[in-house]
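Shown next, in structure tokens, is the structure this report addresses.
Only a part of the assembly is drawn; its chains keep their places, and the rest are absent.
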Amino acid sequence: MRKILSPRRQKAGLPPGTPIHIGEADGAVCVTVYEYDQHQWSERTLNDPEDLRVPDRDSAVVWINVDGVHDVGIVTRVCERFGIHPLVQEDIVNTDQRPKAEEYDGYLYAVVKMVRHSADAETIDTEQISLIVMDRLVISFQQRIGDVFDPLRNRIRTGKGRVRREGADYLAYCMLDAIVDHYFILLEGIEGRIGPLEEAVLADPAPDAMVTIQALKRDLLFLRRSLWPMREMIYRLSREGAAVVSEETRLFLRDLYDHVIHLIEILETFQEIVAGTMDIYLSSVSNRMNNIMKVLTIIATIFIPLTFVAGVYGMNFAFMPELEWRWSYPAILALMALVAALMLRFFRRKGWI
Amino acid sequence: MRKILSPRRQKAGLPPGTPIHIGEADGAVCVTVYEYDQHQWSERTLNDPEDLRVPDRDSAVVWINVDGVHDVGIVTRVCERFGIHPLVQEDIVNTDQRPKAEEYDGYLYAVVKMVRHSADAETIDTEQISLIVMDRLVISFQQRIGDVFDPLRNRIRTGKGRVRREGADYLAYCMLDAIVDHYFILLEGIEGRIGPLEEAVLADPAPDAMVTIQALKRDLLFLRRSLWPMREMIYRLSREGAAVVSEETRLFLRDLYDHVIHLIEILETFQEIVAGTMDIYLSSVSNRMNNIMKVLTIIATIFIPLTFVAGVYGMNFAFMPELEWRWSYPAILALMALVAALMLRFFRRKGWI
Amino acid sequence: MRKILSPRRQKAGLPPGTPIHIGEADGAVCVTVYEYDQHQWSERTLNDPEDLRVPDRDSAVVWINVDGVHDVGIVTRVCERFGIHPLVQEDIVNTDQRPKAEEYDGYLYAVVKMVRHSADAETIDTEQISLIVMDRLVISFQQRIGDVFDPLRNRIRTGKGRVRREGADYLAYCMLDAIVDHYFILLEGIEGRIGPLEEAVLADPAPDAMVTIQALKRDLLFLRRSLWPMREMIYRLSREGAAVVSEETRLFLRDLYDHVIHLIEILETFQEIVAGTMDIYLSSVSNRMNNIMKVLTIIATIFIPLTFVAGVYGMNFAFMPELEWRWSYPAILALMALVAALMLRFFRRKGWI
Amino acid sequence: MRKILSPRRQKAGLPPGTPIHIGEADGAVCVTVYEYDQHQWSERTLNDPEDLRVPDRDSAVVWINVDGVHDVGIVTRVCERFGIHPLVQEDIVNTDQRPKAEEYDGYLYAVVKMVRHSADAETIDTEQISLIVMDRLVISFQQRIGDVFDPLRNRIRTGKGRVRREGADYLAYCMLDAIVDHYFILLEGIEGRIGPLEEAVLADPAPDAMVTIQALKRDLLFLRRSLWPMREMIYRLSREGAAVVSEETRLFLRDLYDHVIHLIEILETFQEIVAGTMDIYLSSVSNRMNNIMKVLTIIATIFIPLTFVAGVYGMNFAFMPELEWRWSYPAILALMALVAALMLRFFRRKGWI
């Protein structure tokens, strides 16, 4: 069973706002800084967070990407460089977070779940992305190296699309958009798992189909748990919105909101289809039982009476006149054949054979 | 299984607002322009979108109909002629869209699903219609040639009804009305599929009934997914409404809104009826099993004891005095008949025969 | 299956606002006019709608009742006499309408479903009533001659109650009240059908019980579909209300609203009870199966081993010393009786007999 | 089945506001008047409602209690003495009312359901209480003599608590509080019925358990139908409140509101537990079936092959050499024992025995 809760026993009792990493710790830690404006771009890997500085209003847009939140030290040093609230720091390193967006003084904090299919396409790979959006700055925190932002990075490098012409809020939107697009791809993959399951269930209702169905149900539950709060969060950003989000970007967020709604509707359709698959499974099992019982009943019902007749003439009474008659034996055999034929006709009329 | 999601893997990573066709590409592309006012009308097929112009306030109403959104080039050229936002262009060519209406500066964008029964009346044929409504102009984008607007075209040609007397908003309403009317026809067809299914399920609970039920369920889910957002969209148009919608047309939209509500209620009733059909199916299967078991039990229960009795008198013990008695054989036969009669009475009292 | 949708294929493509009769056409058409004030009353059958006139502010209250909306000509002539909007005319003759109330300039349009038990008390007889309420005028349109308003007519004739002292809004309220009262009577009838069903299902779970349950479910679904919009409609009339509804009448409508809420709650209770009846049915079927299996198992389990023993001593081996012993036969019979007794004790301990 | 609807056929067609008693008529009619202030109290039984008078602002608080609303004459005479609206009078004598509170000019009308366990603690005894609250006056109407207000009466008599120091609104609150407290006691009783049911169902899934479960479900549905509108009603009184309710009493009503919410949550928990009991029941039935089938299968599977072997050596062929051998018989018996042992091992491995 996929773990739904990460253990947080160590956290209980600590003062609120203490950043403690919750979740699995894996891989190296890496801080990358991208800087771009309409005319130029640069990217470099950083060793010392102390080198970071707050960009001013007219400077290029800066995107700081931190891979590996299990190194609490790096996270807090980056955060403190930009005056981020301790509660936000705590949330960044706790990878068991619910998607949400919160406005703080001078910046916006958003946390979402990035999902991808794992290599074997059977399980969902999930990673928590925290975004801090300031006037000309986006800081993103990821659990691991590797993400869905490579096409976005290419667009920044090549200057394709409008990302180089827009501010930090548009960059953050592009990141959310890339994450939402991968939900679509994930749902396509799930649709690809539902189809064969349904056919398998009809053809041969094996007991492990139930397990597969339950696994699908849980994946859908997990996605629902990620998408519903994202819907709420993007809605809030697109309507009331935060100070750092421009009017134009809000139009794009509204479009993104429609995508999330669409995702949720597809998700709910999948849930109903999976529930329907379970109904098919259960009725297949019943039908199988019916067929087994039919075979048993037909065989037993034909032969039990015949065996009785044979038994009667196997009795050893001294005075059984039929036994001596010349044509008794063929007559009895004929009688038996007749009984069997009548039985078969009865079953045919019942539609059993 | 009907595909619920169109593949959009190619789209992931592209800049937002890039129009990429999503869905099946079929058929020729065709742009038709209709122009009419109270006194005259004209219609022509267009080759070069550059010939299109924005109608002014006093001119005739113009309806530009584009069949075949898979030709992204035509769509973008038409759209750019009228200054349509890139996000709208992206939505027009993505045929996997959720019905919605959005107001932009100077125009209204609405997208709905047009549904019809396919030729064999068993599957639902669906097509996405995008409408752009301006002051004296409606642009409609369709996936394929062929639609539900022919009666409307005839009304424009003959001047029947009020369409020639009203503006572009009324034309758009008429198109929505025609689309909604076809939902009613579709639901009639579905009602026609539910009726026989129910009888079939009662008469003979075959395993494929379950498959038919699931297919019906999915069609209803699909229609629900189309109708619920349409309801919301038409509500918004009819109440708060967009600037391009006149007061009088709003009255008609309010009426259309009632139709959509009615459709949804009928749909939900159908969903409950189909669920009920599944209950009937499952209970029919159980009843069948009961009947099979009854036959087996009656036969076995009558003949097994009799066979035992016959078996007893088939034993070869040297000292079995009954075997020598004169009337043993008929007495035993009589006893057996009595036992069978008692058993039958017992079953009749139980109500099994 | 009761038809849920009336065919409207002929309607598709017609201009909105074209009155086309949808539904069954039956019976004669009849227009009756009642006029009354505190001091006098008159009633007459009308031949020519041209004779109708708009009552002025100080005149008596006029109630025009039209039976038979399938005569579209009469309906449109009456409506046009009083300047009724084409959309309303269209709704009046379409008997497949959702209950609603709409305010137009100078009048209020309300449409509800009048229900009664049919003669055999097993099916629900439904008729659509449209009401147009003006300052001193109520026009009612019915599908057939015969309605639930006779006690109201008597009260007008005899001057009992306050109807003669009040205006047209109170008359319309009285009509709604009479319709709602019949829902109570209908629900009583349905309660009368649920009771015996429940007992029948417990006593003998026949397969047709399922059909009866489904029929009940559908009747309840139908009533729900009628009552929910009525609730909304009466709420709106009683609170925001239309201009033609006086403060005093609103108090009565508020009371009527409570009745409808009560009806809906009872309806939902019935739905849960019917669902419970289905559970009882299904568990009865299971219990039956259990009982059948118990009988089979008891009989087979007792006699199959005994038959085996008999079979052993029916073997024809040359050297079976027991066969020659004097007391073998009675001993074997005693052994058999013992085995049967032990089996019976085992079943009694299991609680099967 | 408990009747959910009281017959109201006689009521259909009567003018709205005509008080007609609906429900069972039982017992004597009795009007009692209590008068108290901080210093004194009196109580007397009244014969003629004409003796009643409206208390003035400075006088003692008056509580008029009417037992037996089936005497419509008494009710209307009491009501008319204080100028109560005809619709309220109609509601008082209709004991099939939905809990609600309505503010009229100068008084507040509230109707609730008082519940108690019947003597045998298996059914719910319900009675409708109508309260009319004026400035210094409470009139309560009950269906029968006997209620849950005796402790309140004692507090008035002895001056315990704050009731003698407060106004009529506090008295009405105390009555509602006593009624709500009895819902708690009732739910305790229901919890006492659920516990044994659950154990019974596990131990022996008798078919009548289903009936008991359905009865419990209905009792819970009934309580829900009483509590939900009470919740709404008390909420309204405690927040927007009526003019006759003081600020201080509102604090108490807020507390009472919390009690009702708590009751509803417990009720819903009970509903889920009862639904769970049904699941246990159904799975117990299935398990029983499994056990029965196991016994049958074990017996049949062991003895049917053995019987076959015995049958083979019971054949009368002239040339069956084994029959003549010396050790055939014991060898066959040993073979049979071996087959039986293997079968038993197979069943043990399957976990059936």
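Chains here go by letter, A, B, C and D, matching the order in which they are written, and residues are numbered from 1 within each.
Methods note: a residue touches a chain if its C-beta (ideal position, glycine included) is under 8 Å from a C-beta of that chain, and two chains touch if they have at least 3 such contacts.
Predicted model only: the values in this text are computed from it and were never measured.
**Student:** Count all the copies in this homomeric complex, not only the 4 that are shown.
**Tutor:** Per the structure file, the complete homomer consists of 5 copies.
Convention: only the chains that are shown with their structure count from here on.
**Student:** Can you report the angle of the rotation that maps subunit A onto subunit C, using C-alpha atoms only, to the nearest 5 degrees?
**Tutor:** Between subunit A and subunit C the superposing rotation measures out at 145 degrees.
**Student:** For subunit A versus subunit B, which are copies of one sequence, does the interface use mostly the same residue numbers on each side, meaning over half shared, or is it different?
**Tutor:** Answer different: the two copies use largely distinct residue numbers here.
**Student:** Taking the mean of the C-alpha atoms as each chain's centre, how many Å separate subunit A from subunit B?
**Tutor:** 26
**Student:** Please tell me the distance, in whole Å, between the geometric centres of subunit B and subunit C computed from their C-alpha atoms.
**Tutor:** 26
**Student:** If you look at subunit A, which of its residues touch at least two other chains?
**Tutor:** 314
**Student:** Draw the chains as dots and join the ones that touch; what shape do you get: line, ring, star, complete or other?
**Tutor:** Its topology is that of a line.
**Student:** In the complex of these two chains, what residues of subunit B are touching subunit C?
**Tutor:** 148, 150-152, 154-155, 160-163, 173-174, 177-178, 181-182, 184-185, 187-188, 191, 194-195, 198, 202, 251-252, 254-255, 258, 261-262, 265-266, 269-270, 272-273, 276, 279-280, 283-284, 286-287, 289-290, 293-294, 296-297, 300-301, 304-305, 307-308, 311-312, 314-320, 350-352
**Student:** Sort out for me which residues of subunit D touch subunit C in the complex.
**Tutor:** Answer in residue numbers: 1, 3-5, 7-9, 11-18, 85, 87, 91, 97-98, 100, 102, 204, 207, 210-211, 214, 217-218, 221-222, 225, 278, 281-282, 285-286, 288-289, 291-293, 295-296, 299-300, 303-304, 306-307, 310-311, 313-316, 320, 322-326, 328-329, 332-333, 336.
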